[in-house]
Structure formats: C-alpha cells, structure tokens
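Of the protein chains in this complex, one is absent; all others appear in place.
Per-chain residue numbering starts at 1, and chain names A, B and C are given in the order in which the chains are listed.
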Amino acid sequence: MMQTTVIRPVSARHRPTPLRRLPGMRATLWTLALLAAAANSDSRAETQPPPPVLPAETSDVAVLPPAGPHRLFVMGWTTGGANVVDGDSKDLSVLGLVPISEGGLLALSHDADRIFVAETFYSHGNRGTREDVLSIYDGRSLALLEEIPIPGRLQVVAKPHVFEVSEDGRLAYVYDMVPTSSVHVIDLQEAKVLPSVYLPGCALAFPYGPRGFGTICGDGTVGAVQVPESGATAKAVFSKPFFDANSDPLFESSVIDKSSGEAWFMTFTGKVFPAHLAAGAAPVIGKPWSVSEAAGLPPVGTGVQELAWRPGGGGRVLALHRATKRLFVLMHPGNYWTHKVAGTEVWVLDATRQALIRRIRLEAPARGIAVSQDASPLLYAMSDEGSEGELAVIDASTGEKLRKRKLPGGFAWVPGD
Amino acid sequence: MMQTTVIRPVSARHRPTPLRRLPGMRATLWTLALLAAAANSDSRAETQPPPPVLPAETSDVAVLPPAGPHRLFVMGWTTGGANVVDGDSKDLSVLGLVPISEGGLLALSHDADRIFVAETFYSHGNRGTREDVLSIYDGRSLALLEEIPIPGRLQVVAKPHVFEVSEDGRLAYVYDMVPTSSVHVIDLQEAKVLPSVYLPGCALAFPYGPRGFGTICGDGTVGAVQVPESGATAKAVFSKPFFDANSDPLFESSVIDKSSGEAWFMTFTGKVFPAHLAAGAAPVIGKPWSVSEAAGLPPVGTGVQELAWRPGGGGRVLALHRATKRLFVLMHPGNYWTHKVAGTEVWVLDATRQALIRRIRLEAPARGIAVSQDASPLLYAMSDEGSEGELAVIDASTGEKLRKRKLPGGFAWVPGD
Amino acid sequence: MPDSSGDRLTERLLRALARRTSRRSLLTRIGVLLVAAPAFPLLPVSRGFAAPQAAPPAKSPKPMTDFERNAQTKDPARCDYWRHCAIDGVICGCCGGGIHTCPPGADPSPTSWIGTCLNPDDGRSYLIAYRDCCGKSLCTADKSCMCDSTDREMPIYRPSGDNDIIWCFGGSSMAYHCSTAALVGLAN
Partner (left out) sequence: MPDSSGDRLTERLLRALARRTSRRSLLTRIGVLLVAAPAFPLLPVSRGFAAPQAAPPAKSPKPMTDFERNAQTKDPARCDYWRHCAIDGVICGCCGGGIHTCPPGADPSPTSWIGTCLNPDDGRSYLIAYRDCCGKSLCTADKSCMCDSTDREMPIYRPSGDNDIIWCFGGSSMAYHCSTAALVGLAN
C-alpha cells in the first residue's frame, strides 16, 4: 500500500544511505527474525539476538505507476480535486489527489500520462482578481507542468463535455457562457489559445477526431465544429432538428466515441439517437430506439405520474464502452422530471443490436457511473454522500460486484473515454 | 427566521413597489383569510374570495441585528469561515458566515461591531504567490471594509491568542513563527503595520490595556510587552520562571481579562497560576491553586497511568467570565498526555475563592467551550464532529441545558471576551 | 407531453425583451441576458400583483409531480418548501438569508434561472428565480439544507432552465454560497 519510490529527497544535503529506499524494510526485519527463529528453533526466546534498531528514513514523494486502463479519477464538490484510484487494487486505496479548484474540471490524455485541469482562481480566495487557467499535470508525478491562462470558463456542477480534450491530446475544449455560449479552444502543445467558437443557443463539446467537436443546441439540433488548422475562426454546421428540448431533452452525458465520431444521444425518457459526426459534415442522426423497449418494457413517456424505469443521475448518467459499443445507463424507477435522481440499476445495452444485455442492481444508489475502456472493462458507480459516499467496482462484462470502499465524490473520469 | 431587512436591492433600476419589504407578507395573507372567515363564519368555503396572487419579490441582502452579548462565532477547519449564531434564539439558526480562508482566525471588537480576520491567500488556491491579510468586516452587514497586508502569520489549528485585538479595538496582535517567534502589531485605525516584536522562545499574545500583551515562554516564564506610542520597537519584560514546560506546561487557552490585566494560567494538570499584567512591569505571578483540589479531589500528577479528572480539549479549554471571575474548564477523566481529549464536563470555578461552584455534565463530549460576558452568561460547548458536530447552549449560572443544534466547528468567539 | 409551462413562460418573458423571434437569435440573447439583466424583469410580476384577479385559475386537472404533491408552505428553510421544486444547492434560509434574501455579506446574483412551482395554498403556478448568493464558500451550516429538486429542470443548452450552473454571473465573484427562490410572478 505504501508508495516507496523515491523521486525527490527532502534535501540533497542528506548523505545517501544504503537504506534510503525502504520498500522492504519491515519485510527484511521479518525475514531476519524468521531466519533466526528457524536456525534456533529450540532455543528460548530470550537467547535470540536482539532485533536490530530500525533505520532512519528520509522523506520522499510517491509517484504513480503508469496508468493502466483501470485508473479512475473521482471528484466531489468539496474534495479539493480528483482522488486517483486503481480499480484493480483490492482495497481501492487512494493513490493521490489531482488538485482542482472548487468548480473546476479534469480531462485526461488518452493514456492518462497527462492530466488537464480547467479551473478558476480568485486572488483572495472567494474574492479579488479572477484568473481562469488550464493546468497541466504529469500523470505519474502529479507535478504541475504548466498553467495556460484561458479566456474564461463556465462554473457548473461536474458534468461531461464542459471540459474535454481531443483524442490525440492536442486540443482542449472549454465551454463558457459569458458573454455568450462559446467553446474556447486551446492548443495544448503550443500552450496557445485559438479563436473561440461562438455557439449561441448551444452548449457542451463532444470531441471527435483531431479537431472536431459536437455540440447540443436548444432548438433540437446537434452542431459540428471543425477547428481549422489555419487558426481561422471555426464555423458550426447543424443537423436537422431531431429532439424537442421542451418535451424530452437530451442528457448532457450523451456519449461520443472520440475516435470514430459515433455518438449516442439519449433523452430523459431513454430514447437513444445514434449519430455520426465527421469533419466538415453536418451531424447525421440515425433512427432512435428506446432503452425501455430494448429491455422488453413498454415505451416510456413524459408523464409526471408515469412510473417507469428511467435514466437519471447527478453527473455521468450514460457511459460508453467504445470497443464493444456497449452503453451503460444509470436507471431508477421514477416519473418524468426525476432525471437527477440517483440510479439503483445500471442497464447494459448493445448499441449495435439495440438490445439489453444485462441489468445490474447497485448496492448503493449511484449519482454517476464510469466504464473503463479495455477488454476487461470495469464499471464504477459513485454514491457521493459526502464522506459516507461509496465507490463500487463492478465487472462490466458479468455484473459481478468486485470491490467497494467509502470515498467522497460522485463524478469520475477514466483514460481513453 | 427569515432576514428581511433590505439593505441592498439587486438593482437600483428596479422600481420600488409598496411590497418590496415583505416581512409580514404571509402574515398579512393569513390575517385577511381569518378576517374573511370571521365575517362569513357561516358561509361556505367556496364562496370566499379567492386568495390574492402572491406578490413578486426583489432580492435583497440580510443584515445582522446589532450584536448582543450572546452572539457567537463558530468555526471549523472546513466551514469556510465562522458561522454567526445568536445564543438566545430558539433554534440557534445561523445568521451569516464571516468568510475566513482555511487556517485563518477571527477577532472581534469589544461589542462585535467590527470583525477582524487574519488570513493567508495563495494566488492560485494552494499555490502561487502568498499574501497575508488582515480583513476587516462590518459587524452587521458583514461587508468587507478593508484588507490590510500584514508581514506574515502562523498557520495553525484554531486556538486562542494566535490572533487577538486590544480591548479598545485599536491594535491587532498576529503571532508568527517565521523567521522566528514574533508578534506583528497592526494599528487598526491607521491601517498601519507597527514594528514587529521578536519574542524568541515565546509564543502567543494575551492583550491587556490599550497597548499591552503577555506571552508564554518555553523557559517557564511569562513575558509582558508594552507597544510604545512612539512607534519604537517594543521590548518584553519577563516574570520569574514559575512553570516547567517539560513536566507540566501551561495551556495555550489560559485566560486574561483584557481590561484589568488579571490572568489565570492553567497547566495540563489543572494547576492555576493567578497573574497580573500591567504596563511597564514584569508579570506578577501569584500562588498557584489546583482545579482538582478546588473540587475537593486529590492533587493530580503527571503519570501516564494516573487516571484523574483533567482539563483538555481541541481549542478553548478554559474560559473566563470576567465580571464574576469565574473560570470554566473543559474536563475529562484521563491520564497525563490527554490534554486534547474532548471534555465530558465543564467545571465552573470561582477564581477569587479558588473553589468549585458546579460541575456541568455535557451531553456530547466537547472540543471547545466559550462563555458570554454579560450578567446572564451562556456557556457554549462545541463537539466538532464535522457536519455531525453539535453546539450546546447552557445557562452558565445554573448549568441548565437550554438549546442545541447540529453545527460544524469546534472553536468559537464571543464579544467582550 | 410534460408540464413545460415553465420553459414556455420563460421564453415568453425573453420574447417580450427580445425584438426578434427566431429561436437562434433568442437563444443568443439568453447568453447575453444572463450577464446583462439586472434580474429578470418585473413584467409578469406587476401584471400578477398590481390588480388581483377576480378568480384564481381553476385547479389544474393535470397530474402533479411528486414534489408538488408533498410540498409544504410553512417552512421555507426545508427542501420540500413549495418554491424549491427545482432548486439545486443550499437553501439560503439556513445560512442567515431568506427565501429571497442573501445572508449578510453575500452577493445576490443579478442573474438566475427560472423555475415554475405550484403553490398548494392557492393552486397557482408561479415563476421562481433561483438566484444564487455568491462570494463566499459553500454554506455548511446544515447539511439537511442541501436540496436537489428538478421539476421542469433543463439541460445546460437551455441555460435559463438549468440548476447545475453556478448562477453568480455579473456579481463580484463566482464563489457559490447558497441559493434563494424569489417569486417573480405568475406562471399562468
């Protein structure tokens, strides 16, 4: 459990000692003791040589092992950042904290070797001069590498697509509402702010390909923006209207495969619109299907006293396993307008066959979920009741509950998402 | 419960309406309804005139009523400041929050019409450029009036005498440890930093009179400092050594009457040294007496397996009611080195007669206490278990439990302390 | 069809302000309005209040939401107070403020989103402006005052109906302290 890799001694003035690295220090002592016991198994305890004096230690700083696909970053409003957890570890111990200012958000490079944080500071805590910053951390040392000033950002309860990074880690997209709806585009390699894309009536950024992103609009369309290599201001092209925000809006946590541009937009009633976003083309919206009907249940409407299984949650309600095109949907029984109620089940759907694969009953109602992107995917469910909040790790292929621990925070990120 | 005094409409551009002030709005509706009912007591409900449409409201900002002696300011490490409570109010509802940066401390003018906060900011949250500031708030509007840059301050778990203000509200004393032990003196009226007083081996500031403060030294003495009107650097004069920090140190929360300079220094074993601090003189230390013996119990020693009633707590362990010279001591049964264990009783002692008046059993073990300074004093006990923490209000004269509520925070301030 | 009167009415409000009627330009103006408007205008307010109507609207025959069925009108410092049908945050009434009042020293946001809540006392639906109080840390006075109700609450691409946004635009600081629920007019 202890991180023992030494990367930075407290002072270079300390003479190195053979025991500066102490991973097996206690183990060594035990080994010595056992050897002694074996050699003198008939001797009496008081004749054993005294245990050696414990050696002095030098303070050091842990580094994270390279991120695997099961690395998880979990954040709450008051956690001071995202706690890093390895979904495979038996006790799900916290491996570190990516510092995030209150209201800030995180994004990961594809393999999580770089961590990006969009955050806002006031010079005097909650007052004074405002600065909006994109902070870049090394994914293993969690050392702050760079702070790029950005034009602004929206402060909002954690949700997907408010701050995203392109698949290749080259461009960051920061959603803002002031002075009007816009997406700020930052070239992460050049540490340079590109022209912002104004998207009146639309919000969020669903990245695809090296320079594209989609956006959802209040008029029932989805827009697609290609950020020009030239540095010119990008223009959006829009789909035909296909949903009605007044009657059955799309979840903000609708999903896109950043690599292929395939997207699934899900409404409050669980209607799923397959879509495809590609460079230079208006988004193509496919024929919708229903989570409920995929599960063999009647269609679900918008009645405020129409009890049915519905999607809902506080952050990420919908998650995609890219390789298998499986959708994981956080579900609860409720009426319409319960779209933020914690979910009691996760429904696993095959987006290709538009069919339910499995319903997974959660032990603790979850505010949000996440799914790892490897061939042995893990499903994470966060209950977010402050310090009593629970993180559950579930085998996404079988639904088996693997591990859980108390951990605050209801929103999580995984690499390769 | 609602604060309805309007001090600042959201926009002056709003036309005032007769109902901008709405304290009795709902009451008025009820009155109308009752009058209607009385006039038509035999009429059927459906014949009554329809209730009037509820009027629109303009947003406003509450102001606190003038501080009485029972105003209380309660802070925890993660509460974002000190919650203001009126100890007389039935439900102990929170009246406001004095914003305090993490690790900052508060001090009050004598009647709490000015609130002083010593706090530290980093330009980027937990990193960047450091600024130490003395922030001044109006005691009723909680409006920030001024920020005085100060040379530095110690960041420490909340305790008394790390940040204090003189009885007349003219001078502030800020304890610091870098580069060495010192007290920074700030003229609050001139918003001017006076020469710092270096006090090697000593710590804390116990204000008395207009320009004096005492300090406890690790060599077993107490020092007294008079801040010269001239602006020259102050010098300390010291008592003879009277306690041994190695064997039985003084509590940091020992008390002083800011007005008279009478002080009571209490050791870990509950030995009380009466003292007198006056301008230009070395502190005079009186003959010690023991809390335990004042209660008719055997003397208490420093044995680590010597179970006895001992003082202890996490912040303010000892409180003084100035007018009656009563000491309130947070007590628990424990061995030596349990000086930070939460107290299960408060012992009330007459410091003049050196006699126990009352033992008050607490319903929830308390981390800290405070006592109001009026003729009908209230005793406050804070249990500080995060959001499950409890504030208990007790009649300090009778020991009667009056009120309690859940409230985070284990450290509190009262006016006139 | 869901009960979307809140959004339709919010739109009506905006329409009264905007000079153009195309959806796209209207929504553009929402973005601007969020910052520029000194709170939502008193238009429907004065209409609602200045001349008490002769008769209250007939009790709506449409079904009520669970929140509406359980709402109370006595204690504005509880999550089930009728005006909190779509609040997300800490009730300012628990923090030294009131239903339309910021705690001392907190900044009332000049912007807000608008919900529509049913008053069980008179059977009328009212427009509620959920104005955040800003410039201080999250109010932690009482964790039971943290509420999240979502009647007619909208996603972020309908910002005037979204309760996840920190509604502190136009104030001195975006730091979120607590939320109010000011009555700004009749919804129907």
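Following the convention adopted for this analysis, a residue touches a chain if its C-beta (ideal position, glycine included) is under 8 Å from a C-beta of that chain, and two chains touch if they have at least 3 such contacts.
All figures in this text were calculated on a predicted structure; none of them were measured in a lab.
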Name every shown chain in contact with the chain that has been left out of the document. A, B
Out of B:59, B:79, B:93 or B:120, which is the one that touches the chain we can't see? B:120
Out of B:149, B:200 or B:228, only one touches the absent chain, namely B:200
Who touches the missing chain here, B:251, B:289 or B:309? B:251
Of the listed residues B:259, B:335, B:354 or B:397, which contacts the missing chain in the full complex? B:335
Interface with the undisplayed chain - residues on chain A: 1-4, 8, 10-11, 13-15, 17, 19, 22, 50-64, 78-81, 83-84, 93-99, 137, 140-144, 387, 406-408
On chain B, the omitted chain is touched by residues 77-78, 102-103, 120, 122, 125-128, 130, 154-157, 159, 162, 177-181, 200-204, 215-219, 245-252, 302-305, 314, 335-341, 386
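The working rule: only the chains that are shown with their structure count from here on.
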Cα centre of chain A to Cα centre of chain B, whole Å, reads 42
Where the CA atoms of chain B average out and where those of chain C average out, how many Å apart are those spots? 37
So which bits of chain C are touching at least two other chains? 135-138, 143
Among all residues of chain A, those touching at least two other chains are 78, 125-128, 386
